[in-house]
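I'd like to ask some things about the structure below.
A single protein chain has been removed from this complex, and every other one stays in its place.
Up next, subunit A:
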Amino acid sequence: MAYNHNHEASQGSQNHAHKADIFCRDETRVDWHSKALWMLREKRDRAAGSIPEWEQLRQLGSEIKLHTLTHLAQYLETFEQNCIANSIQVHWAKDGAEHNRIVHEILARHKVKKLVKSKSMLTEECHLNPYLEQRGIEVIDTDLGERIIQLAKMPPSHIVVPAIHMKKEEVGELFHELLGTKAGESDPLYLTRAARAHLREKFLTADAAMTGVNMAIADKGAVVVCTNEGNADMGANLPKLQLHSMGIDKVVPDVDSAAVLLRTLARNATGQPVTTYSAFYRGPQPEGEMHIIIVDNGRTEMLKDKILAESLKCIRCGGCLNTCPVYRRSGGYSYNYTIPGPIGIAVGAKIDDTNSIAWACTLCGSCTYICPTKVPLDKIIFHHRRLKAEAGKLPYGKNSYMPLVGKFMASETMLNCSMSVARTALRILPGSLLKPFSGAWGKYRELPVAPNSSFEAWFKKHRSL
(Lines give C-alpha, C1' and ligand atoms only; values in the text may rest on other atoms or scores of the structure.)
Protein backbone atom coordinates (compact mmCIF):
# COMPACT_ATOMS: atom_id res chain seq x y z
CA MET A 1 0.00 0.00 0.00
CA ALA A 2 0.99 3.59 -0.57
CA TYR A 3 1.56 4.33 3.08
CA ASN A 4 4.17 1.64 3.42
CA HIS A 5 6.96 4.10 3.92
CA ASN A 6 5.04 5.49 6.88
CA HIS A 7 4.73 1.96 8.08
CA GLU A 8 8.47 1.55 7.85
CA ALA A 9 9.00 4.70 9.91
CA SER A 10 6.63 3.47 12.62
CA GLN A 11 8.74 0.39 13.31
CA GLY A 12 11.85 -0.06 15.42
CA SER A 13 14.04 2.37 17.23
CA GLN A 14 16.22 4.57 15.06
CA ASN A 15 17.27 8.15 15.48
CA HIS A 16 14.99 11.05 14.64
CA ALA A 17 16.90 12.24 11.58
CA HIS A 18 16.82 8.77 10.03
CA LYS A 19 13.08 8.34 10.55
CA ALA A 20 12.36 11.88 9.42
CA ASP A 21 14.29 11.05 6.23
CA ILE A 22 11.89 8.18 5.56
CA PHE A 23 8.92 10.52 6.01
CA CYS A 24 10.54 13.19 3.82
CA ARG A 25 11.02 10.85 0.83
CA ASP A 26 7.63 12.01 -0.42
CA GLU A 27 7.94 15.76 -0.55
CA THR A 28 4.37 16.53 -1.61
CA ARG A 29 3.10 14.48 1.32
CA VAL A 30 5.30 16.41 3.73
CA ASP A 31 3.90 19.68 2.38
CA TRP A 32 0.36 18.37 2.68
CA HIS A 33 0.98 17.11 6.25
CA SER A 34 2.51 20.39 7.31
CA LYS A 35 -0.38 22.35 5.82
CA ALA A 36 -3.08 20.16 7.40
CA LEU A 37 -1.54 20.71 10.83
CA TRP A 38 -1.02 24.40 10.28
CA MET A 39 -4.73 24.64 9.46
CA LEU A 40 -5.41 23.35 12.99
CA ARG A 41 -3.04 25.96 14.40
CA GLU A 42 -4.92 28.69 12.51
CA LYS A 43 -8.27 27.45 13.81
CA ARG A 44 -6.77 27.44 17.29
CA ASP A 45 -5.65 31.06 16.87
CA ARG A 46 -9.14 32.15 15.84
CA ALA A 47 -10.75 30.34 18.79
CA ALA A 48 -8.23 31.71 21.28
CA GLY A 49 -8.56 35.21 19.83
CA SER A 50 -12.33 35.17 20.26
CA ILE A 51 -12.00 34.90 24.05
CA PRO A 52 -10.73 38.15 25.59
CA GLU A 53 -9.73 36.31 28.77
CA TRP A 54 -7.61 33.72 26.91
CA GLU A 55 -4.31 34.65 28.56
CA GLN A 56 -6.00 34.71 31.96
CA LEU A 57 -7.29 31.18 31.31
CA ARG A 58 -3.79 29.98 30.37
CA GLN A 59 -2.43 31.45 33.58
CA LEU A 60 -5.24 29.87 35.62
CA GLY A 61 -4.75 26.53 33.87
CA SER A 62 -1.05 26.60 34.64
CA GLU A 63 -1.57 27.51 38.29
CA ILE A 64 -4.38 25.02 38.89
CA LYS A 65 -2.20 22.21 37.52
CA LEU A 66 0.85 23.41 39.44
CA HIS A 67 -1.17 23.63 42.63
CA THR A 68 -2.53 20.12 42.15
CA LEU A 69 0.89 18.69 41.29
CA THR A 70 2.36 20.20 44.46
CA HIS A 71 -0.43 18.66 46.56
CA LEU A 72 -0.79 15.50 44.54
CA ALA A 73 -0.78 12.91 47.33
CA GLN A 74 -3.54 14.78 49.15
CA TYR A 75 -5.71 15.16 46.03
CA LEU A 76 -5.22 11.57 44.91
CA GLU A 77 -6.29 10.26 48.31
CA THR A 78 -9.31 12.56 48.42
CA PHE A 79 -10.19 11.45 44.91
CA GLU A 80 -9.96 7.78 45.88
CA GLN A 81 -12.11 8.23 49.01
CA ASN A 82 -14.80 10.05 47.05
CA CYS A 83 -14.75 7.45 44.30
CA ILE A 84 -15.30 4.71 46.85
CA ALA A 85 -18.27 6.67 48.24
CA ASN A 86 -19.65 6.63 44.68
CA SER A 87 -19.25 2.83 44.41
CA ILE A 88 -16.29 3.20 42.06
CA GLN A 89 -13.45 0.69 42.50
CA VAL A 90 -10.01 2.30 42.48
CA HIS A 91 -6.73 0.57 41.60
CA TRP A 92 -3.16 1.85 41.74
CA ALA A 93 -0.47 0.81 39.29
CA LYS A 94 3.14 1.85 39.60
CA ASP A 95 3.98 1.02 36.00
CA GLY A 96 2.54 -0.07 32.66
CA ALA A 97 2.98 -3.77 33.40
CA GLU A 98 0.97 -3.53 36.61
CA HIS A 99 -1.69 -1.45 34.86
CA ASN A 100 -2.10 -4.07 32.14
CA ARG A 101 -2.24 -6.88 34.70
CA ILE A 102 -4.98 -5.11 36.68
CA VAL A 103 -7.04 -4.42 33.56
CA HIS A 104 -6.73 -8.01 32.43
CA GLU A 105 -7.71 -9.37 35.86
CA ILE A 106 -10.89 -7.29 35.87
CA LEU A 107 -11.77 -8.34 32.33
CA ALA A 108 -10.94 -12.00 32.95
CA ARG A 109 -13.10 -12.04 36.09
CA HIS A 110 -16.07 -10.89 33.98
CA LYS A 111 -15.18 -13.27 31.13
CA VAL A 112 -14.90 -10.34 28.73
CA LYS A 113 -14.29 -11.38 25.14
CA LYS A 114 -14.80 -8.03 23.45
CA LEU A 115 -13.62 -4.65 24.74
CA VAL A 116 -14.50 -1.32 23.12
CA LYS A 117 -11.99 1.40 23.81
CA SER A 118 -11.94 5.13 23.32
CA LYS A 119 -8.79 7.17 22.96
CA SER A 120 -6.27 6.95 25.76
CA MET A 121 -2.65 7.91 25.27
CA LEU A 122 -1.93 6.22 28.61
CA THR A 123 -2.98 2.79 27.37
CA GLU A 124 -0.79 3.40 24.28
CA GLU A 125 2.05 4.24 26.65
CA CYS A 126 1.42 0.97 28.53
CA HIS A 127 0.97 -1.06 25.30
CA LEU A 128 -2.30 -2.44 26.65
CA ASN A 129 -3.85 -3.56 23.35
CA PRO A 130 -1.25 -6.21 22.41
CA TYR A 131 -1.19 -7.39 26.05
CA LEU A 132 -4.94 -8.06 26.02
CA GLU A 133 -4.96 -9.47 22.50
CA GLN A 134 -2.31 -12.00 23.46
CA ARG A 135 -4.70 -13.12 26.19
CA GLY A 136 -7.59 -13.70 23.81
CA ILE A 137 -9.51 -10.45 24.27
CA GLU A 138 -10.67 -8.62 21.17
CA VAL A 139 -9.84 -4.92 21.57
CA ILE A 140 -11.67 -2.46 19.35
CA ASP A 141 -10.47 1.13 19.17
CA THR A 142 -13.59 3.18 18.50
CA ASP A 143 -12.32 6.66 17.76
CA LEU A 144 -12.44 6.84 13.94
CA GLY A 145 -8.81 7.87 13.58
CA GLU A 146 -7.72 5.19 16.01
CA ARG A 147 -9.82 2.55 14.29
CA ILE A 148 -8.20 3.46 10.98
CA ILE A 149 -4.69 3.02 12.31
CA GLN A 150 -5.67 -0.09 14.26
CA LEU A 151 -6.95 -1.66 11.04
CA ALA A 152 -3.78 -0.51 9.27
CA LYS A 153 -1.74 -2.01 12.15
CA MET A 154 0.04 1.25 12.86
CA PRO A 155 0.53 3.32 16.02
CA PRO A 156 -0.96 6.84 16.30
CA SER A 157 1.07 9.57 14.62
CA HIS A 158 -0.65 12.42 16.51
CA ILE A 159 -2.31 12.46 19.94
CA VAL A 160 -5.58 14.12 18.82
CA VAL A 161 -5.81 13.24 15.12
CA PRO A 162 -4.02 9.86 15.12
CA ALA A 163 -4.42 9.15 11.39
CA ILE A 164 -3.37 12.61 10.22
CA HIS A 165 -0.57 11.09 8.14
CA MET A 166 -3.00 9.10 5.96
CA LYS A 167 -4.73 10.33 2.84
CA LYS A 168 -8.41 9.65 2.26
CA GLU A 169 -7.59 7.43 -0.73
CA GLU A 170 -5.50 5.24 1.57
CA VAL A 171 -8.33 5.07 4.11
CA GLY A 172 -10.70 4.19 1.27
CA GLU A 173 -8.39 1.41 0.13
CA LEU A 174 -8.07 0.09 3.69
CA PHE A 175 -11.83 0.16 4.33
CA HIS A 176 -12.51 -1.51 0.99
CA GLU A 177 -10.18 -4.32 1.93
CA LEU A 178 -11.33 -4.77 5.55
CA LEU A 179 -14.84 -3.31 5.86
CA GLY A 180 -16.13 -4.00 2.35
CA THR A 181 -16.72 -0.43 1.24
CA LYS A 182 -16.89 0.30 -2.50
CA ALA A 183 -13.57 0.11 -4.34
CA GLY A 184 -12.08 3.48 -5.23
CA GLU A 185 -14.46 5.33 -2.90
CA SER A 186 -12.67 7.89 -0.72
CA ASP A 187 -15.32 10.43 0.25
CA PRO A 188 -14.84 11.18 3.99
CA LEU A 189 -18.62 11.27 4.63
CA TYR A 190 -19.13 7.88 2.98
CA LEU A 191 -16.17 6.34 4.81
CA THR A 192 -17.22 7.81 8.17
CA ARG A 193 -20.75 6.43 7.77
CA ALA A 194 -19.30 3.01 6.94
CA ALA A 195 -17.19 3.13 10.10
CA ARG A 196 -20.24 4.24 12.11
CA ALA A 197 -22.21 1.19 10.99
CA HIS A 198 -19.24 -1.13 11.55
CA LEU A 199 -18.57 0.19 15.06
CA ARG A 200 -22.22 0.39 16.09
CA GLU A 201 -22.35 -3.36 15.89
CA LYS A 202 -19.22 -3.53 18.09
CA PHE A 203 -20.72 -1.17 20.70
CA LEU A 204 -23.89 -3.22 20.91
CA THR A 205 -22.07 -6.52 21.39
CA ALA A 206 -19.18 -5.40 23.63
CA ASP A 207 -18.77 -6.95 27.09
CA ALA A 208 -16.88 -4.02 28.56
CA ALA A 209 -15.73 -0.51 27.72
CA MET A 210 -12.57 1.37 28.50
CA THR A 211 -11.72 5.06 28.24
CA GLY A 212 -8.93 7.44 29.10
CA VAL A 213 -9.53 10.33 31.48
CA ASN A 214 -9.20 14.03 30.67
CA MET A 215 -9.70 15.23 34.24
CA ALA A 216 -10.33 13.47 37.52
CA ILE A 217 -12.28 15.62 39.97
CA ALA A 218 -10.98 15.09 43.49
CA ASP A 219 -13.80 16.56 45.57
CA LYS A 220 -16.51 14.70 43.62
CA GLY A 221 -14.79 11.40 42.87
CA ALA A 222 -15.70 11.73 39.21
CA VAL A 223 -13.85 11.43 35.91
CA VAL A 224 -14.36 13.68 32.88
CA VAL A 225 -14.04 12.15 29.42
CA CYS A 226 -14.06 14.37 26.32
CA THR A 227 -14.78 13.23 22.77
CA ASN A 228 -16.25 14.69 19.60
CA GLU A 229 -17.48 11.42 18.19
CA GLY A 230 -19.40 10.19 21.23
CA ASN A 231 -17.51 6.91 21.15
CA ALA A 232 -16.44 7.00 24.81
CA ASP A 233 -20.03 7.46 25.97
CA MET A 234 -21.53 4.96 23.52
CA GLY A 235 -19.04 2.48 24.92
CA ALA A 236 -19.17 3.21 28.64
CA ASN A 237 -22.97 3.36 28.76
CA LEU A 238 -23.87 0.12 27.00
CA PRO A 239 -22.05 -2.81 28.66
CA LYS A 240 -22.34 -3.02 32.45
CA LEU A 241 -18.58 -2.92 32.97
CA GLN A 242 -16.61 0.30 32.48
CA LEU A 243 -12.92 0.96 33.07
CA HIS A 244 -11.07 4.27 33.05
CA SER A 245 -7.28 4.58 33.08
CA MET A 246 -5.63 7.77 34.25
CA GLY A 247 -2.15 9.06 34.98
CA ILE A 248 -1.63 10.49 38.47
CA ASP A 249 -1.30 13.89 36.78
CA LYS A 250 -4.94 13.97 35.64
CA VAL A 251 -6.47 14.93 38.99
CA VAL A 252 -7.82 18.46 39.57
CA PRO A 253 -9.33 19.83 42.81
CA ASP A 254 -12.94 20.49 41.75
CA VAL A 255 -15.48 21.12 38.97
CA ASP A 256 -14.47 24.81 38.84
CA SER A 257 -10.93 23.75 37.95
CA ALA A 258 -12.18 21.33 35.31
CA ALA A 259 -14.30 24.16 33.82
CA VAL A 260 -11.17 26.27 33.28
CA LEU A 261 -9.41 23.45 31.45
CA LEU A 262 -12.53 22.59 29.42
CA ARG A 263 -12.53 26.16 28.14
CA THR A 264 -9.03 25.85 26.66
CA LEU A 265 -8.71 22.14 25.78
CA ALA A 266 -10.77 21.97 22.57
CA ARG A 267 -10.05 25.54 21.54
CA ASN A 268 -6.34 24.82 21.63
CA ALA A 269 -6.68 21.39 20.04
CA THR A 270 -8.93 21.97 17.03
CA GLY A 271 -10.33 25.48 17.42
CA GLN A 272 -13.75 24.22 18.58
CA PRO A 273 -15.34 26.14 21.48
CA VAL A 274 -15.64 22.85 23.42
CA THR A 275 -15.63 19.13 22.58
CA THR A 276 -19.03 17.78 21.53
CA TYR A 277 -19.26 15.62 24.64
CA SER A 278 -17.69 16.39 28.03
CA ALA A 279 -19.04 13.54 30.14
CA PHE A 280 -18.81 13.39 33.94
CA TYR A 281 -18.90 9.86 35.40
CA ARG A 282 -19.53 9.92 39.14
CA GLY A 283 -20.41 6.27 39.53
CA PRO A 284 -21.43 3.18 37.57
CA GLN A 285 -24.78 2.77 35.84
CA PRO A 286 -27.47 0.83 37.78
CA GLU A 287 -26.25 -2.77 38.35
CA GLY A 288 -23.03 -1.76 36.64
CA GLU A 289 -19.41 -1.82 37.72
CA MET A 290 -16.94 1.03 37.34
CA HIS A 291 -13.17 0.80 37.80
CA ILE A 292 -10.53 3.52 37.77
CA ILE A 293 -6.86 2.61 37.42
CA ILE A 294 -4.47 5.32 38.65
CA VAL A 295 -1.06 4.94 36.99
CA ASP A 296 2.38 6.30 37.84
CA ASN A 297 4.63 4.80 35.12
CA GLY A 298 7.50 7.25 35.54
CA ARG A 299 5.51 10.31 36.54
CA THR A 300 6.74 10.47 40.16
CA GLU A 301 10.27 10.13 38.78
CA MET A 302 9.65 13.15 36.54
CA LEU A 303 8.40 15.11 39.55
CA LYS A 304 11.81 14.76 41.18
CA ASP A 305 13.26 17.12 38.57
CA LYS A 306 11.94 20.64 38.97
CA ILE A 307 12.06 21.39 35.24
CA LEU A 308 10.77 18.05 33.93
CA ALA A 309 7.96 18.12 36.53
CA GLU A 310 6.20 20.91 34.69
CA SER A 311 5.56 18.64 31.71
CA LEU A 312 2.94 16.98 33.94
CA LYS A 313 0.79 20.12 33.62
CA CYS A 314 0.01 18.99 30.06
CA ILE A 315 -3.67 18.34 29.21
CA ARG A 316 -2.89 16.55 25.90
CA CYS A 317 -4.57 19.02 23.55
CA GLY A 318 -1.95 18.37 20.86
CA GLY A 319 -1.57 22.09 20.13
CA CYS A 320 2.21 21.93 20.44
CA LEU A 321 2.38 19.27 17.71
CA ASN A 322 0.34 21.36 15.30
CA THR A 323 2.56 24.40 15.67
CA CYS A 324 5.93 22.61 15.73
CA PRO A 325 7.97 23.21 12.55
CA VAL A 326 9.89 19.98 13.12
CA TYR A 327 6.87 17.76 13.84
CA ARG A 328 4.95 19.08 10.85
CA ARG A 329 7.82 18.17 8.54
CA SER A 330 9.10 14.98 10.13
CA GLY A 331 5.84 13.19 11.04
CA GLY A 332 4.66 11.46 14.18
CA TYR A 333 6.68 8.32 13.62
CA SER A 334 10.07 9.99 13.79
CA TYR A 335 10.14 10.44 17.56
CA ASN A 336 10.88 6.93 18.82
CA TYR A 337 8.12 7.44 21.42
CA THR A 338 4.34 6.89 21.57
CA ILE A 339 3.72 10.61 21.91
CA PRO A 340 5.41 12.71 19.23
CA GLY A 341 6.10 16.41 18.96
CA PRO A 342 7.32 18.79 21.66
CA ILE A 343 5.35 17.15 24.48
CA GLY A 344 6.55 13.75 23.27
CA ILE A 345 10.15 14.93 23.62
CA ALA A 346 9.39 16.39 27.05
CA VAL A 347 7.99 13.13 28.45
CA GLY A 348 9.82 10.63 26.22
CA ALA A 349 13.39 11.88 25.77
CA LYS A 350 14.54 10.25 28.96
CA ILE A 351 13.77 6.74 27.73
CA ASP A 352 14.72 7.47 24.10
CA ASP A 353 17.47 4.92 23.49
CA THR A 354 18.56 6.66 20.29
CA ASN A 355 19.30 9.77 22.37
CA SER A 356 18.23 11.89 19.43
CA ILE A 357 14.70 13.21 19.95
CA ALA A 358 15.82 15.96 22.32
CA TRP A 359 17.48 17.45 19.23
CA ALA A 360 14.33 17.24 17.09
CA CYS A 361 13.62 20.83 18.04
CA THR A 362 14.77 24.25 16.88
CA LEU A 363 14.07 25.76 20.33
CA CYS A 364 11.83 28.30 18.58
CA GLY A 365 9.43 28.25 21.54
CA SER A 366 6.21 28.29 19.51
CA CYS A 367 4.90 25.31 21.53
CA THR A 368 5.47 27.06 24.85
CA TYR A 369 3.80 30.18 23.50
CA ILE A 370 0.55 28.41 22.65
CA CYS A 371 0.38 25.84 25.48
CA PRO A 372 -2.91 26.20 27.41
CA THR A 373 -1.25 25.32 30.73
CA LYS A 374 2.06 27.07 30.03
CA VAL A 375 4.25 23.98 30.01
CA PRO A 376 7.72 25.47 29.32
CA LEU A 377 8.38 22.96 26.55
CA ASP A 378 11.45 24.57 24.98
CA LYS A 379 13.05 24.91 28.40
CA ILE A 380 12.30 21.25 29.17
CA ILE A 381 13.70 20.07 25.83
CA PHE A 382 16.86 22.11 26.33
CA HIS A 383 17.15 20.62 29.81
CA HIS A 384 16.94 17.12 28.28
CA ARG A 385 19.99 17.94 26.14
CA ARG A 386 21.91 18.88 29.25
CA LEU A 387 20.79 15.67 30.99
CA LYS A 388 21.89 13.61 27.97
CA ALA A 389 25.28 15.37 27.97
CA GLU A 390 25.72 14.78 31.70
CA ALA A 391 24.89 11.12 31.21
CA GLY A 392 27.43 10.89 28.37
CA LYS A 393 24.71 10.14 25.85
CA LEU A 394 25.11 12.87 23.25
CA PRO A 395 24.01 11.68 19.79
CA TYR A 396 25.75 11.69 16.38
CA GLY A 397 29.23 11.64 17.90
CA LYS A 398 28.57 15.04 19.53
CA ASN A 399 30.29 13.52 22.53
CA SER A 400 33.63 13.29 20.76
CA TYR A 401 33.69 16.46 18.72
CA MET A 402 31.78 18.91 20.91
CA PRO A 403 34.59 19.23 23.49
CA LEU A 404 37.01 19.92 20.60
CA VAL A 405 34.64 22.51 19.15
CA GLY A 406 34.49 24.10 22.57
CA LYS A 407 38.28 24.34 22.86
CA PHE A 408 38.56 25.55 19.31
CA MET A 409 35.98 28.30 19.72
CA ALA A 410 37.62 29.38 22.97
CA SER A 411 40.98 30.01 21.30
CA GLU A 412 41.05 33.37 19.52
CA THR A 413 44.03 32.55 17.34
CA MET A 414 42.70 29.20 16.16
CA LEU A 415 39.27 30.63 15.43
CA ASN A 416 40.58 33.66 13.53
CA CYS A 417 43.01 31.60 11.44
CA SER A 418 40.43 29.04 10.45
CA MET A 419 37.76 31.62 9.63
CA SER A 420 40.23 33.36 7.36
CA VAL A 421 40.97 30.05 5.63
CA ALA A 422 37.23 29.40 5.28
CA ARG A 423 36.58 32.80 3.69
CA THR A 424 39.36 32.27 1.18
CA ALA A 425 38.17 28.74 0.43
CA LEU A 426 34.60 29.96 -0.16
CA ARG A 427 35.94 32.54 -2.64
CA ILE A 428 38.36 30.43 -4.64
CA LEU A 429 37.23 26.79 -4.41
CA PRO A 430 34.25 25.43 -6.42
CA GLY A 431 31.02 24.79 -4.45
CA SER A 432 30.96 21.13 -5.47
CA LEU A 433 34.21 20.60 -3.58
CA LEU A 434 33.12 22.44 -0.42
CA LYS A 435 29.44 21.39 -0.24
CA PRO A 436 30.10 17.91 1.22
CA PHE A 437 31.71 19.55 4.27
CA SER A 438 28.45 21.29 5.16
CA GLY A 439 26.72 17.95 5.88
CA ALA A 440 22.93 17.86 6.29
CA TRP A 441 22.90 21.66 6.59
CA GLY A 442 23.82 22.05 2.95
CA LYS A 443 21.25 19.61 1.65
CA TYR A 444 18.65 22.28 0.96
CA ARG A 445 20.88 25.36 1.20
CA GLU A 446 23.53 27.09 -0.86
CA LEU A 447 26.87 27.96 0.71
CA PRO A 448 27.07 31.61 1.78
CA VAL A 449 28.93 34.30 -0.14
CA ALA A 450 32.15 34.96 1.75
CA PRO A 451 32.59 38.49 3.12
CA ASN A 452 35.90 40.22 2.43
CA SER A 453 36.95 40.50 6.05
CA SER A 454 35.92 39.14 9.44
CA PHE A 455 33.35 40.98 11.52
CA GLU A 456 36.06 41.70 14.06
CA ALA A 457 38.23 43.42 11.45
CA TRP A 458 35.24 45.36 10.15
CA PHE A 459 34.28 46.45 13.64
CA LYS A 460 37.82 47.58 14.53
CA LYS A 461 38.06 49.62 11.34
CA HIS A 462 34.72 51.35 11.75
CA ARG A 463 35.02 52.04 15.44
CA SER A 464 38.32 53.79 14.88
CA LEU A 465 36.62 56.27 12.53
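Note that a residue touches a chain if its C-beta (ideal position, glycine included) is under 8 Å from a C-beta of that chain, and two chains touch if they have at least 3 such contacts; residues count from 1.
Going forward, contacts and distances are computed from a predicted model.
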| item | value |
| --- | --- |
| Protein name, per the UniProt record, of whichever chain is missing from view ("Sugar ABC transporter permease", "Lactate dehydrogenase", "ATP synthase subunit b" or "ATP-binding protein") | "Lactate dehydrogenase" |
| Among A:Cys126, A:Leu262 or A:Leu394, residue touching the chain not depicted | A:Leu262 |
| Selected from A:Gly180, A:Pro273, A:Gly431 or A:Pro451 as touching the chain missing from the view | A:Pro273 |
| Residue touching the undisplayed chain, where the options are A:Leu57, A:Val139, A:Leu321 or A:Leu394 | A:Leu57 |
| Residue among A:Arg29, A:Lys220, A:His291 or A:His383 touching the omitted chain | A:Lys220 |
| Absent chain, residues of subunit A that touch it | 36, 39-40, 51, 53, 56-57, 59-60, 63-64, 66-67, 69-73, 76-77, 85-87, 92-94, 98, 142-145, 148, 161-164, 167-168, 171, 188-189, 191-193, 196, 199-200, 203-204, 220, 222, 228-231, 233-234, 237-238, 248, 253, 255-260, 262-263, 270, 272-285, 294, 296, 300-301, 303-306, 309 |
